[in-house]
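Shown here: the complex without one of its protein chains, the others still in place.
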Amino acid sequence: MKKILSPKEAAKKVKNGMSVMVGGFMVVGSPNTLIDALVEEGTNDLTLIVNDTGFPDSGVGKLVAADQLKKVIVSHIGTNKITGEKMNNKEIEVELVPQGTLAEQIRAGGAGLGGVLTPTGVGTVVQEGKRVINVDGQDYILATPLRADVALLKAHKADLAGNLVFRRSARNFNPLMATAADLVIVEVEEILEIGEIDPDEVVTPGIFVDYLVKKGGAA
Amino acid sequence: MKKILSPKEAAKKVKNGMSVMVGGFMVVGSPNTLIDALVEEGTNDLTLIVNDTGFPDSGVGKLVAADQLKKVIVSHIGTNKITGEKMNNKEIEVELVPQGTLAEQIRAGGAGLGGVLTPTGVGTVVQEGKRVINVDGQDYILATPLRADVALLKAHKADLAGNLVFRRSARNFNPLMATAADLVIVEVEEILEIGEIDPDEVVTPGIFVDYLVKKGGAA
Amino acid sequence: MDKQQKRNMIARRVAREFKDGDVVNLGIGMPTLVANFIDGDKKVILQSENGFLGVGPAPEPGQEDPDVVNAGGQPVSILTGGACFDSATSFGIIRGGHVDATVLGALEVDEEGNLANWMIPGKLVPGMGGAMDLVVGAQKVIIATEHCNKKGEPKILRKCKLPLTATKEVDLIVTELAVIEVTLSGLLLREVAEDSSIAEVQEKTEAELIIPDDVGVLK
Partner (left out) sequence: MDKQQKRNMIARRVAREFKDGDVVNLGIGMPTLVANFIDGDKKVILQSENGFLGVGPAPEPGQEDPDVVNAGGQPVSILTGGACFDSATSFGIIRGGHVDATVLGALEVDEEGNLANWMIPGKLVPGMGGAMDLVVGAQKVIIATEHCNKKGEPKILRKCKLPLTATKEVDLIVTELAVIEVTLSGLLLREVAEDSSIAEVQEKTEAELIIPDDVGVLK
């Protein structure tokens, strides 16, 4: 039986200076209740690992606007001009990673791999500072694993064993991040009894999940 | 709309000397109708990529017994003593690979990766002849991608778009192999109309599948 | 021709490149327009890198599903027979060569097939998102772009000056003036617009074009 936290209790699990993975793609599949609670809490100096920085007034964009971030590891910041401004003013360090590489780095972090070899970015600035490994005559960039202290995720439904199912394009990075953080907190639309999700339909097994939070739940 | 083949038509797609991935774990999730048709066809000189060689009289064990294999890349042959005998008599070349490494090699083959770094097997005979790459002070073995000419798989249900769902422990290597072969033939219990499998429940998207075969179907 | 007419013309021509059964990923911006011109007789499956296959048209206003957006964040639909997946699977599909064609815009493209479309030094860098993976992974990379930039300068160069998105991956360039194929010998002029001329295309192209005897008409 997973413990259900209020958004405020969940946000308090995130401490200043932690690395935090947040699911979502342009705020679809983003744990907005958890983000709002984290903004409320004012936790700062965070390193965020996320696909994109959302919009100035929604998703993880709120953490950008509230100056809670030290660094962002991200594939795209183009939808949030505040991230770009803060990057140019050196208020936030931004590390840009190709989206597919970011996905594999998080998966590797969760799957105990020392890294993966990807052809993406070979011959571009992405290659700078990376190890290049040749296999059968082709160059690949060694993408090393990424892990975080906490993952804040969004699923459609969970059962009380913590098993998760996702909906449509809201799945994106959420199942990957569930495997790659020391503490995994998941915001869900609905919490079901154990047995209400068939084992074949589970996308993220409950062993990856530490706490559940109801979307829009009382603080 | 995917084309539905008879087992015999499907078996004829496999040519002498090809590399063939076959799903299944100790014959659970094994495409037995396709294997029977391939035995009937007598295709030989095959390189098989498979978790285990089944039993002497079932699963891919039938291909072993019928002398259709040149080589097997496999994690375990202990349940089929004929494989061991043929290995010792040098009638079959056997390449043993840790099961998790085999899974990652097939996934890498399907996902366009040049390989993955795994800690499994470091300091053992598995390391012999492999590249060892150190990341942050830890040694890893570079496991290179595996692909095959054909994959013979077993799913529970397919729709006519080729989308697949699997059942219980019969899933195992099947979804991975679907991504890593030039031609993918899937034996299924049931073929549904397009729309009868919800997009969220699809495990293997239909784009990976070339042909469907009904389990136990007429030759 | 006004800007919209040019864009539609390019999109219409690009759409003719697809074959029945192709899996296609359309980039953000002008490439998205291509979907409007795909021949209804051809079954083309659109992939959206945020996590699904079977992109369908935008829903009627008010009918949007917040969990169903394309990679540009715009509301779309998922056709029956579609399938949803996480970001690692999505980029496994892309990087693994399971996408037959991708259509992307360009800042610069050159005679070696190098592409620059993600950053301009000194300007705000939005990030590469999934573009680097798409260019490396898709079987065929089609660039859909106006022939010249806003200043009237050629975008089709001998050598890209801007930071690259990928090296030697572009296969075809479609503009409002011409269709140009990237070959090992250089840029081969395939088609010239009805209201243009070989001379005009060459004049507006920095790289030297190979002019075959049978240059077609771009309509």
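By written order: A, B and C. Residues from 1 in each chain.
Rule of thumb we're sticking to: contacts are C-beta pairs under 8 Å (C-beta built on N, C-alpha and C of every residue); 3 or more make two chains touch, one makes a residue touch a chain.
All values reported here derive from a predicted model rather than from experimental measurement.
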{"item": "Visible chains in contact with the missing one", "value": "A, B"}
{"item": "Among B:44, B:99 or B:144, the residue in touch with the chain that has been omitted", "value": "B:99"}
{"item": "Options A:49, A:72, A:97 or A:113, residue touching the unrepresented chain", "value": "A:113"}
{"item": "Option touching the unshown chain, where B:122, B:135 or B:191 are the choices", "value": "B:122"}
{"item": "Identified contact with the non-displayed chain, of B:31, B:112, B:175 or B:206", "value": "B:175"}
{"item": "Touch list for chain B against the chain that is not drawn", "value": "25-29, 51-52, 74-79, 81, 84, 87-88, 96, 98-104, 106-107, 118-126, 156, 166-176, 203"}
{"item": "Interface with the unshown chain - residue positions in chain A", "value": "107, 109-113, 159-161, 163, 179, 194-195, 199-200, 202, 205-208"}
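Here is the rule we go by: only the chains that are shown with their structure count from here on.
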{"item": "Other chains in touch with both chain B and chain C", "value": "A"}
{"item": "Distance from the mean Cα position of chain C to that of chain B, given in whole angstrom", "value": "35"}
{"item": "Mean-CA-position distance for chain B and chain A (Å)", "value": "33"}
{"item": "Between chain A and chain C, centroid-to-centroid distance (C-alpha), Å", "value": "29"}
{"item": "Numbers and ranges of chain C residues touching at least 2 other chains", "value": "52, 78, 84-85, 88, 91-92, 94-95, 136-137"}
{"item": "Residues of chain B touching at least two other chains", "value": "111-113, 199-200"}
